[in-house]
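Let me begin by handing over the structure; questions about it come next.
All protein chains but one are shown at their positions in the complex.
Order of writing sets the chain letters: A, B and C. Residues in each chain are counted from 1.
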Amino acid sequence: MAKSRHAVPDTTIRTLGPAKIGTPLRHPRYVDETRPLKLVMTSEELCELDNETMLLDFEKAGPREKLYFDPPKTKCAIVTCGGLCPGINDVIRAIVMESHYHYGIRTVLGIRNGLRGFIPKYGYDLKELTPQNVSSIHQFGGTILGSSRGPQDPGEIVDSLERMNVNVLFVIGGDGTMRAASAIVDEVERRRRKIAVIGIPKTIDNDINFITRTFGFDTAVEKATEAIQCAHVEATGMDMGIGLVKLMGREAGFIAAQATLAMQEVNFLLVPEEPFAFDGERGLLMAIERRLLHRGHALIVCAEGAGRDLLEESRRTDASGNVRLGDICGLLADRMKAHFAARNLEMNMKFIDPSYIIRSVPANAGDRVYCGFLGQHAVHAAMAGKTGMVVTQIKTSMAHLPLELVTSKRRYLNTDSDYWSSVMEATGQQNYFIAQ
Amino acid sequence: MAKSRHAVPDTTIRTLGPAKIGTPLRHPRYVDETRPLKLVMTSEELCELDNETMLLDFEKAGPREKLYFDPPKTKCAIVTCGGLCPGINDVIRAIVMESHYHYGIRTVLGIRNGLRGFIPKYGYDLKELTPQNVSSIHQFGGTILGSSRGPQDPGEIVDSLERMNVNVLFVIGGDGTMRAASAIVDEVERRRRKIAVIGIPKTIDNDINFITRTFGFDTAVEKATEAIQCAHVEATGMDMGIGLVKLMGREAGFIAAQATLAMQEVNFLLVPEEPFAFDGERGLLMAIERRLLHRGHALIVCAEGAGRDLLEESRRTDASGNVRLGDICGLLADRMKAHFAARNLEMNMKFIDPSYIIRSVPANAGDRVYCGFLGQHAVHAAMAGKTGMVVTQIKTSMAHLPLELVTSKRRYLNTDSDYWSSVMEATGQQNYFIAQ
Amino acid sequence: MAKSRHAVPDTTIRTLGPAKIGTPLRHPRYVDETRPLKLVMTSEELCELDNETMLLDFEKAGPREKLYFDPPKTKCAIVTCGGLCPGINDVIRAIVMESHYHYGIRTVLGIRNGLRGFIPKYGYDLKELTPQNVSSIHQFGGTILGSSRGPQDPGEIVDSLERMNVNVLFVIGGDGTMRAASAIVDEVERRRRKIAVIGIPKTIDNDINFITRTFGFDTAVEKATEAIQCAHVEATGMDMGIGLVKLMGREAGFIAAQATLAMQEVNFLLVPEEPFAFDGERGLLMAIERRLLHRGHALIVCAEGAGRDLLEESRRTDASGNVRLGDICGLLADRMKAHFAARNLEMNMKFIDPSYIIRSVPANAGDRVYCGFLGQHAVHAAMAGKTGMVVTQIKTSMAHLPLELVTSKRRYLNTDSDYWSSVMEATGQQNYFIAQ
Partner (left out) sequence: MAKSRHAVPDTTIRTLGPAKIGTPLRHPRYVDETRPLKLVMTSEELCELDNETMLLDFEKAGPREKLYFDPPKTKCAIVTCGGLCPGINDVIRAIVMESHYHYGIRTVLGIRNGLRGFIPKYGYDLKELTPQNVSSIHQFGGTILGSSRGPQDPGEIVDSLERMNVNVLFVIGGDGTMRAASAIVDEVERRRRKIAVIGIPKTIDNDINFITRTFGFDTAVEKATEAIQCAHVEATGMDMGIGLVKLMGREAGFIAAQATLAMQEVNFLLVPEEPFAFDGERGLLMAIERRLLHRGHALIVCAEGAGRDLLEESRRTDASGNVRLGDICGLLADRMKAHFAARNLEMNMKFIDPSYIIRSVPANAGDRVYCGFLGQHAVHAAMAGKTGMVVTQIKTSMAHLPLELVTSKRRYLNTDSDYWSSVMEATGQQNYFIAQ
């Protein structure tokens, strides 16, 4: 194995976040520690801190001088869980390449179809991953390993890891998967095994706590803007034209907001974080009407989780049980049709839902670079014997974060931020359509 | 005006189609003819002919030695009607450039929002089109003139043409629009005016009679394949994964079939021209089940007009009046869910409907070339005094076709052709799921 | 093996070409014929015919009722030769899929690195091609088999085919390769072996005789237009800006001409088929100067083989032996610099040479469909026992052509055609810069 030219010590990244000066280093645990790291502050306390801009320290990612595992004897495994996201294959590829070429590790196993792949009753084969068979996988969207949703029994998973003699497990997945990874770490510790578990957080919605950029997000936004551009063309192709675009984002509107910034033609943006009202002089419907009468067309982008309260209210009041009401865009379409019909105005709506198109494409160059970093640093961390952590970018540096931090709560759009203010400027949208 | 270097006489293109040798030249009418061309065969007779491969002659497109209109005194107008299609702006641009640079015509008017733009009560302004303001429009999807659906009174339209002193009208639209163009030609003739009306057939579905390639079709197929690739990635990303893609095609499945040939991963293709059955050992649902059990995933492409009989039957038998049943993909999804649930099998379906995305993008290079030809030849035909005709490609040559030919009936996929046979080979699909 | 649903007899495609009515069917030879087909007209005679539009018959491609080879005992091989072209992998994939799924052939061998792969001294391994290992190759440009240039001894090649017990050889390559294929056919016949040799013509330059569309051409044009658009942006980004784009095309300017039609911003197009002069009032340099002074920018597209006479003249007269003169764009750049300097005029030239970028990308949807047809029909032809032929599209149908036809001479742009006339209109270029 080539010795790292650029080994870095366990120094910290000083950054500025919602924590008091003096917050202890947020280092992850080590495989050979007998007890979990005692944090001076729990992650709950940490997350409850106000927004004072103060120093927060994270452990810097990078190769370490001293390896915990002996590479020729180390066996790695990779598992990919949950929904697809651009760049999963890039991360897999980077882990395999780094393990093989940088450390000289001989075996990297691919677990099939998510956590199910550990469970004997599903009967899935392993897939051995080599530099040869992963060399072109980054050209494809999705995951070559397959995925599945939902947890599996940590005991069975660790049984499987032991049977396979795996020393290092890389877990690529969302917040549910990171909780599963925590459970695996606990089970490994309970059994006093020396198995490192390293998470690589994945979410198309970009809503993982502490993690300002998840891989694949930029690519998803790029594809989302194409759908918005098409809706813009459709809306302006007819008099009184409305383009309505639905984008992913059940809990958080990051994709919709960022795509709106990229495609500065959007007039109305609806996200879960910002409630709105249909009715009244200051409601959404009148705002759309004014826009149509004034400019001849309107472009609406709607995150799938927007207006949840309106959906529920609609369900309560609509005894007929219209099935489309499960969907905010269906409700909005119905309400617009009714509104314009009642006012005897023409309206030509074109609805576009790119759905999975934005998440199943290959990663763009920026995401590829990021996925490469994630894979490399995940291997560095594991080989140094760290466990119970994720690799991620904090501001502009790569860092280690204890698993507890990323699973403790979800991240949302801050609608009281400069960012959101720029989004509002981009739409020209007033928030006067919020119910009084 | 520059004299055409390459003027061509009113010769014919000999091609091979469903007509007898000796079928008279299918020349379009001239503006200064007092009577419409008497065809030896009506278009109905022509279309009823069997498929014997015989000679059929069309008038060759191209600049003519003798101009009917005096360019400096000629005023042109362009109108775009119906749904969007990649390349409309390319055609507009080509007409303007050809009129201006090749013939020295000074005025080309853009009619706003389709045929409505002729009708005073809508109050739409005209948009003067110049080489400057159209020079970059081909970079955008849609139509810079706007569009609308439905016919308008031919009398009012010709009133408007007379008020504006328009000598040549270019009409870009689908089969309904071509019928409207015919009505305008008739009204012009009734009034004995000298106004040429030239059609450029547009249909995203490629289903216009006699016209083997409509502009924008290739581009739409290109975009459709991207959606299919995403569905393939999603289907293979989970065990027992099904990718279901809905594509445009109410009456004819050309887009779905061509995209299937381009993306050779499709396992089941459903088009309006080929009926199928859900149930029974040889039905679609069992075929999907066998595919899933055997290969772990399945990819289904469905033209929106497929399975109309199944939709109607479902409406008759389902008293609950499920609203989703208006949509074949909704019905298929429901039936698959029920089928797999009843057989206690897992199934992970991902549905992608690219909808307008495939038609509102800019044209690709191939369509741009074709749109350029269409615009150039439309101007050549008009300046030679022809009217009541469309320009199009017949086999590999540009030709003039009388309007009657393209409006007489619709074109469908020939499911008894080599083409369809190749499509079936590409899917590996047996048509044993057709009801017995 | 599934019997072909749509078997077609050895009928003909009637098309219109430079041949007399009564020209005999141009059917390819059969493997079990003892003598080559005696043509009533040699291909040389055929090619010398004038352009009278008359009937020319080719054999229609498609599955045949009667198979010559017994599929379970048939062994196929594929070899790819010469420069890259978009779609080679699509053709390979289609041959493998058709052989396996449609005919039930068990073995398809991939020959490595072109004809060299047959020659023992190079020591290249074979690559067995299966539906599994070719299923995603169409996503990549290039050829998974590798390629090489130049001929190899036909005797050694047939020795190799015999050693491997190959019954059918598919040869993908340009006109040199098709001549090599002819030599292989002759050697096979001399030895009285039953080996079918089917060619699939490949040329990025689209200059193979009788073949109006070679696969990959559309894709190459698409990429070429991107380079032209960039040069346009650069040219218009500065006052007195010149964008100069070099495109492939040593002997024929098809790519440059088609890309010019697709990107209607080109002002000067230089192709091998149309000579031009630099100097004089009506020469190219003065035309560029007038354009710059009048419009502020100019866009020039130059096929690499244009102006060969000027290069030679320059070589004769320039004793200093400037090495750049091997290249027409270098010469043009030097001459423009000298011209504008001598006239004390500013000039900002930006040169773009996309070179291999246009040929090493994956095929677009249109080319994928075409490559699929080529692969399918190559297998159909071979299984019917045909040999010494190529599959190609003639007008809009798939046909069989004897190898002699495609190798007899090269195809060039017809600069006395409607097509070229449209190209000239697109550029607005006068051919007054041709030397007097």
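Operating definition for what follows: a contact is a pair of C-beta atoms (placed from the backbone, for glycine too) under 8 Å apart; a residue touches a chain by one contact, two chains touch by 3 or more.
Not measured: the values here are computed from a predicted model.
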Candidates C:D175, C:E234, C:E273 or C:D418 - the one touching the absent chain: C:E234
Of the residues C:N113, C:T219, C:N364 or C:T387, I need the one that contacts the missing chain. C:N113
Which subunit B residues would touch the chain omitted from the figure, given the whole complex? 136, 139-140
Positions on subunit C contacted by the hidden chain, ascending: 84, 113, 116, 122, 124, 140-143, 146-148, 226-227, 229-231, 233-234, 236-239, 322-324, 350-357, 360-361
Using the document's contact rule, name the residues of subunit A that touch the chain not shown here. 4-6, 8, 14-16, 53, 61-63, 93-94, 97-98, 101-102, 135, 138, 212, 218, 221-222, 224-225, 258-259, 261-265, 364-366, 368-369, 372-373, 376, 395-396, 398, 416-418, 420-422, 424-426, 428
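Quick note on the criterion: only the chains that are shown with their structure count from here on.
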How many angstrom lie between the CA centroids of subunit B and subunit C, rounded to a whole number? 30
Could you tell me the distance, in whole angstrom, between the mean C-alpha positions of subunit A and subunit C? 46
On subunit B, where are the residues touching two or more other chains? none
